[in-house]
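All protein chains of the complex are present and in place, except for one that has been dropped.
== chain A ==
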């Protein structure tokens, strides 16, 4: 992971070589800044941040020199726990570079890589859910639903291929769970109260339309079960 090597290694370069810095690498610096650079690196970081010129100079070849490798190994100790993962990587990379002994092309290619923001384990489900919702929204846009909306849902049923089943009712609750966000519709059908839970982003649902809205002061309208059937009747 040279892209991780370089932000750490770069701060060790003497100032006259800072100019040759890759603007893309500056992203690494800004991330570095957010982590709080040590006083050792602070001044150099600010200088290089202003430079936006892109040079593949032979200056970059200096990375292969052994001097900087020595500094790379000494500096991680000075840095107060920037990133525990990066330190062993730095050392391993440093050894590899020393072994290669000054291959300029390798170092010149690596600065080209854009710095990718790290995806943390805790974010993955959120990202996957967002992607799935976007994919479903492309096929069929879903309106904003809240408790108290009177909606009409058109559902495709495998048996009834010609006609879409229509379900009308009041939304009595909405459970947010990413792609499995569900709404509960209540209605009096043929004299009997019926509650149906629909997954909002299901591909079977061909249309959701908000017909009306009733002012409610609650997120879950379970009290409608005990009230008069008149309040759950929708024509």
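Keep this in mind: a residue touches a chain if its C-beta (ideal position, glycine included) is under 8 Å from a C-beta of that chain, and two chains touch if they have at least 3 such contacts; residues count from 1.
As a working rule, contacts and distances are computed from a predicted model.
K.L.:
What name does the UniProt record list for the absent chain among "Rab-like protein 3", "Large ribosomal subunit protein uL14c", "Phospholipid:diacylglycerol acyltransferase" or "Translation initiation factor eIF2B subunit beta"?
P.N.:
"Large ribosomal subunit protein uL14c"
K.L.:
Which candidate, A:136, A:204 or A:233, sits in contact with the chain we can't see?
P.N.:
A:204
K.L.:
Where does chain A touch the missing chain, residue by residue?
P.N.:
Against the missing chain, chain A presents residues 157, 159, 180, 182, 189-199, 202, 204, 225.
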